[in-house]
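Shown here: the complex without one of its protein chains, the others still in place.
The block that comes next holds chain A.
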Amino acid sequence: MGVPAQKQTATEALLSTLTLPTAGCTRSAREAALARLREMGVPGRRDEYWKYTRPDTLIAPEAPRAATFHTDEPMMFDAIDRLKIVFVDGVFDAEASDALEMDGVRIERIEDICCKDIHWAKDLYGVLEARGQSPVPRPLAALNTAFAGDGIAIHVTGKPSKPISLIYRHASESSDALLHHVIRVESGAEVTILENGPAASRFNKCMEIDIADGGTLHHVRAQGRDHERRAVTHMFTRLGAGSVYKSFTLTVNGVLTRNEQVVELTGDEGVAHVAGACVGDGDFHHDDTVFVTHDAVNCESRQVFKKVLRNGATGVFQGKILVQPGAQKTDGYQISQSLLLDDDSQFLAKPELEIYADDVACSHGSTSGAIDETALFYLRSRGVPQKEATDLLTLAFLAEAVEEIEDEALAADIVSRLEGWLARRA
């Protein structure tokens, strides 16, 4: 099946502005990704997984301008002791970053590993992304693999004493950044990865995570208040036996955010939790697209996504659990809910289950609703003013997603950001 002419034109228009990095070790992976992208073409509105989110601005040859965001408030995770790795408009900033050294982990820039002949990252860069292209094509991830200008390779062999924090900074109003990170967690190793900060006017980020048997990766991400930015992110995660992957994303505002999570449970007794809480106003558009594949016995997966929408904001959830033949005793759970604070906002949800094993427990639910008036009256009858009661109920609505964060300090930081958002809307 060929790519329709219109798509082909859009694809070539985008590609005409880009140059394939000449870097050594990822060269063949980049060329293969470019070929994949040409086969698929850039996303179009008729594509099954792009019905609810307009890809136009993500594939336009020139990134739409976006104002940078400034605040005097402390940045997310500032109070957390962590190893900082800073990218400004998608370019690694060595001066702003900590030394890339810590016990139990080896951290390198992707471009630094390229001259080496043998490197673990060569077996990961573009590999999970390529696997994740089926059955649902993800052309913007292939675009990223091909053209990413920077990124970090993290090899976790032990239990580093503090989280590794990827900090993004947005400096130029016309920045167009593509970042590609790869992370390998060895057997029995454990790490926490943090991500936060406005990254660029247009941001395309891909992260490939390979967790060996018995490895654990916690991921907590905050997508910030740079409202005009557009972002598409992909996280491809492969889990071995008995391994754990827990990812949480907070999104506060943003005219376009598309977060894709592609998770593959390949070893028995793996655990994968992906969760998200987002709050947005007005022309806020937020899309969570999740695909979890169970391909082993006794695995557990959870998808917990909560969206608070106001003043015409739009939330999208496309979540799937695929249980392969033989993946018995699968425990799959998926919930996506929106709290609509007015009549103008909308939530579009497409939950999917596809099950080929006969001894599994999979549940899914999706709801959309307003503040519970009975609960609101109950609180007010106890003396809590309407605004405060509404905020309390809004935080309560988000709680199930926030509870997916195991670390209490990180969870508290997330809650304080949500409270900030509520407070700014008096």
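FYI, contacts are C-beta pairs under 8 Å (C-beta built on N, C-alpha and C of every residue); 3 or more make two chains touch, one makes a residue touch a chain; residues count from 1.
As a working rule, contacts and distances are computed from a predicted model.
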| Chain not present in the shown complex, as UniProt names it (candidates "Fe-S cluster assembly ATPase SufC", "Alpha-D-ribose 1-methylphosphonate 5-phosphate C-P lyase", "Peptide/nickel transport system permease protein" or "ABC transporter") | "Fe-S cluster assembly ATPase SufC"
| note | Only one of A:48, A:373 or A:408 touches the unshown chain, namely A:373
| note | Among listed residues A:136, A:392 or A:411, the absent chain is touched only by A:392
| query | So that we can see where the missing chain sits, which residues of chain A does it touch? | reply | 373-375, 377-386, 388-389, 392-393, 395-400
